[in-house]
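Only one protein chain is missing; all other protein chains are in place.
Let's look at chain A:
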Amino acid sequence: MAAVQETVDRVRQIDVDQYRYGFETIIESEKAPKGLSEDTIRFISAKKNEPAWMLEWRLEAYRRWLTMQEPTWARVDYPKIDYQDLYYYSAPKPKKEIASLDEIDPEILKTYEKLGIPLREVEVLEGVVRPEGERKVAVDAVFDSVSVATTFQEELKKAGVIFMPISHAIQQHPELVKQYLGSVVPTSDNFFATLNSAVFSDGSFVYVPPGVRCPMELSTYFRINERNTGQFERTLIIADKGSYVSYLEGCTAPQRDENQLHAAVVELVTLDDAEIKYSTVQNWYPGNSEGKGGIFNFVTKRGDCRGANSKISWTQVETGSAITWKYPSCILRGDNSRGEFYSIAISNGYQQVDSGTKMLHLGKNTTSRIISKGIAAGKSQNTYRGLVTAHRKATNARNFTACDSLLIGDKCGAHTVPYIEAKNTSALFEHEATTSKISEDVLFYCVQRGLSQEEAVGLVVNGFVRDVLQQLPMEFAVEAQKLISISLEGSVG
């Protein structure tokens, strides 16, 4: 509990304008030349000291990308992105190879401290001894494009868990990377994923060996700092037979006028009887009150329940970004495998969210569950888009979907677009959807009992999303609750 309180206090201290994470860290950084070409890709690959096969993989993706069109089917509207006007690589200039946290640029550490999330990391720095048995979080921090440090390496090593920047994994565990990278989201998958495959600069790599329950929550904290940089991180998590891992991802970006591109790819693989729980709290800069600036968040996240009886669970709290285009999905390949998607998507101001999931039932007796809560305020547009399919051989596939939308004010929109395809008669798919407004009567009841309008909205919304919040690990649930109230500030009155 103490850690949670501490986190809340820390979050409270971060009082910068409406967007509470709008600050810039001034550190020297090393960038690739502006624009995208084979040379840029060679530059990135050389920077990373990558083996030839990796460079080939990237170039193949790049050539593929040149033939692709940017998708337009999502219910989002944004100015054309000039892909030649972006920097595709930006790394804080390292003085030397980083061996421990002490050697990290204090400016960077200060940034993390301001972000308030990886408290455990700060504790480690300060030499705080934690009581036995308390839950731990290992942090892999991605600052702009490079993973600066990972903590708790020793303890993880003892358990046999590999948790490192993917750039290191390419060097140290090429057999695992070769086997799994692109096996869930192929390089040809979609415009943004293909772009990511060509230019990804870093991200996290996790491998949990057979039968191992990862002894701590793993966490990555992403932050876009450099001007005009796209952040293209690549995450790959493999849970071998009978293993379990819970992974947390938090994202923030400093406040800027121009739009910044973020196109990440996350691939999850579970083998027989394994389970991955992946949680995201995303609060990238959403743009200002006139809709200027903000992050374009075009993310491909997909999990493959490759083994029998395996399970993948996605939980997301999306409050940031100007544009969100994101569908964390599950391929339910193994018999009896299970996919879950729990989502809270909040849009305010001029934000546009088009998010949802895909549950692809391929194996027998596969089950999936989708709980989506969309909250639209201000002049925002909030769309749930979901696909549930059952393959011919997916006998007894089961899905339950509940999509609830809440509208605050009368200038926003909520949309639900479910696609359901069953190719066998034994599949049972249920879909429920509701749309409601926070009624005047509910608000009046709350203010009559002494709550301010904003407190009342916060309370009602937190009640609305409670089922999903409960899916988050404890530390994140408190952050998320706080974040929900912050992102709805100014939505009433």
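Here, a residue touches a chain if its C-beta (ideal position, glycine included) is under 8 Å from a C-beta of that chain, and two chains touch if they have at least 3 such contacts; residues count from 1.
Simple rule for what comes next: contacts and distances are computed from a predicted model.
For the chain that does not appear here, its UniProt entry gives the protein name "ABC transporter ATP-binding protein", which is one of "NADH-quinone oxidoreductase subunit C", "ABC transporter ATP-binding protein", "Phosphate transport system permease protein" or "Phosphoribosylformylglycinamidine synthase subunit PurS". The chain not shown here is touched by just one of A:163, A:200, A:232 or A:464, and that residue is A:464. Within the complete assembly, residues 439-442, 444-453, 455, 459-460, 462-467 of chain A touch the chain that is not shown.
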